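Excluded from the complex is one protein chain; the other protein chains are retained at their positions.
== chain A ==
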Amino acid sequence: MGEAASTKFNDLYRTSSQYRLWSFSPEGLTALRRKTHELAIARASQYATKSNSYDGRGGAAVDCLTAEECLRLVQRYLDQVRTTSDHFKWPVPVKATAVQYLARFYLSNSPLTYPPKEIYKTVLFLACKTEATHMTLSEYARRISTPADEVLAPEYKVMQALRFTLDVRQPYRGLKGVLMELLNLAEGMVGEVEGVETGGAKALQAEMLALEMPPKTAQTMWRVKEAGKLESKDLTDRINAAYSAARTILDGPALLTDAYFLFTPSQILLAALHLADEPLTSFYLRTKLPLDSDLRPKVLTTIAACAELLASFSGSQILSKDERAALEQKLEGCRDLSTRDLVGSHAVAKRGGDGGEEAEEKARKKKAAREKHLKEGDDLFGPSLNGKG
């Protein structure tokens, strides 16, 4: 019963769009990015040659951004989104969702075509709408000193790139659940899981108290004060410290790496906890996974792999301000020119299509006719009678 039921339980995640559309194997992910980049380069060079023939610029092949540089630029802007969301003091789901939207956008589009500088504000606005912390457009635009048009213009492109799937499964709520369970375990209340042999609540509590100290590499702030026996209050402190450390990890490396594409939120949060306080996490997993199940080793290796990915990230990898400026300068020279005027193309699309010239003419004529009518209305004898005017 255990295996079948847990399969059904895991199917809950398998039905989500995050699993179906936005989960990849590492090789798949790199292949996708490479393909996107190649296509973008092909486009950009196409336009470059066209513009060269117009401008008469140097016929040498334009120096394009490499895939590596594109990736780092995108990462820089992922961080920028995080900072901006904190500036607005929005709850953490908004931040995480926005970052993930941007990351997903740049799986199928390249910075060569859509520089992230023009996209990230739109993405953040979209995320605030999706995660129910809506702020009016005018307010938003004012607070980040950008014209409202610029915020809205790329929105449809973003939606298309997201394939209209706006749900991002987050690990934060799950982490709170784990915290609740750990605190209960420390107090001697346990919810027994079927198939797992434990000694009962008291035994577990004793085991918790006897856990070894977190290793030096652990990210938790908790350190044992005096070399004495632990009390339950110390245990609570330990758990809370582990939680906040894990939370910090989820806030930073988890968002800025490819963790969301390669692992499920459940695995991500357990990996973060693993990094924070390894003995505690191992103990916890021992109470969750039956020792004889064949999923257990696999789950543990997956969590370890995710923890490795999260640990390998460091804040110094993000571009600094100068590096970013330099890259953007380079980008200017080689970007796809057809997508330069996003606001304009958005306005055209809204008005309903090509033939912008004629439509403008008509609009102008109508406006003139209306003004004339208004003016005549103010005449002493009213407007003319024959219907025209």
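By our rule, contacts are C-beta pairs under 8 Å (C-beta built on N, C-alpha and C of every residue); 3 or more make two chains touch, one makes a residue touch a chain; residues count from 1.
Heads up, the rule we're going with is that contacts and distances are computed from a predicted model.
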Omitted chain, identified by the protein name its UniProt record gives, among "Armadillo repeat-containing protein 8", "Zinc ribbon domain containing 2", "ER membrane protein complex subunit 1" or "RNA polymerase II transcription factor B subunit 3": "RNA polymerase II transcription factor B subunit 3"
Absent-chain contact - pick from A:Arg143, A:Lys176 or A:Lys202: A:Lys176
Contact partner of the left-out chain, one of A:Asp86, A:Asp167 or A:Glu187: A:Glu187
Residues belonging to chain A that touch the chain removed from view: 2, 5-10, 12-14, 19-21, 23-28, 31-32, 35-36, 39-40, 43, 107-110, 113, 157, 160-161, 163, 169-171, 173-181, 183-184, 187, 189-194, 262-267, 269-270, 288-289, 295, 298-299, 302, 338-339, 345
